[in-house]
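Have a look at the structure below before the remarks.
Note that one protein chain is taken out, while the other chains of the complex remain in position.
Presenting chain A:
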Amino acid sequence: MAELTEELSRVKAEEPAVPSADVRVYPNPEPPHDPREGTPTVIVDDLHIIYRVYGAATDAEKGNAANALMRLLKRQGRPQMKEIHAVRGVSFVARHGDAIGIVGRNGSGKSTLLRAIAGLLPPHSGAVYTDGQPSLLGVNAALMRELTGERNIVLGCYAMGMNPTQVQEKFDDIVDFSGIGEFVQFPMSTYSSGMGARLRFAIASAKKHDVLIIDEALATGDREFKRKSQERIKQMREEAGTVFLVAHNLDVIEETCNRVIWLHKGKIKMDGDPKTVIAAYNKA
């Protein structure tokens, strides 16, 4: 915390000509002149994300002729498109060695912000600058419930960008870590929810990342697996340069992060030392 105020005061001292900018571009627009401090790995610059949401128009609707005609008739003069301004002007700088927790209520834009940092959601305005390729820890979307665990492990590994040798190397590791045993030969639709979650986590955490983004509810399953997965996350955190973590479990954030950003309605409400921010967040 002393470090933080020191940084802030330096900003003010260095930029006397632009009084309003120093507050905006917190934590520090200038690189630290001290080489011991981390270099920036992720810079988020006045980021705005706008989602377009369609009311009744879902992709699940099967396209036969009668349906399509009805929709065309019904839609006349009644556009069902809605825009949701999920992230409204967020700016911050993350440095090498940072583990940044992101807290906020449901719908405050946490996941959206992380996806934008990962380069998966195009910004409406503003920009995200990164060193290397930030990766989201999560592979669920590529897996298919009807397929066996074995096939899903291979598919998931390829989806994360591994090559065949890496897949072969990791395969047994993944099966062991997930602890699902012979169920790996059965379709994932037959798994209990805990088994499914374990396998998904095991696949997702099999790859190393420079900038790692972890979205909440990863450490699921029984107590034993929770311990194992938290250990795995810790290990990944050490290997990665910068980590972003979203979790509703504030203890986890306080334990693992050295900085916390509090998002509220798409804006940064507070940014700083975990204890302080979490205390303020709990009060709100």
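By definition in this document, a residue touches a chain if its C-beta (ideal position, glycine included) is under 8 Å from a C-beta of that chain, and two chains touch if they have at least 3 such contacts; residues count from 1.
Everything that follows uses one rule, which is that contacts and distances are computed from a predicted model.
The complex includes a chain that is not drawn, and of the options "glycine dehydrogenase (aminomethyl-transferring)", "CoA transferase subunit A", "Transport permease protein" or "Na+/H+ antiporter subunit E" the UniProt name matching it is "Transport permease protein". Seen from chain A, the chain kept out of the figure touches residues 1, 4-5, 8, 18, 20-21, 23-26, 29-31, 39-43, 45-46, 51-54, 57, 59, 61, 63-65, 67-68, 71-72, 75, 88-91, 93, 115-123, 126-131, 133-136, 138-142, 144-147, 151, 154-155, 158-161, 163-164, 187, 264, 267-273, 276-277, 279-280.
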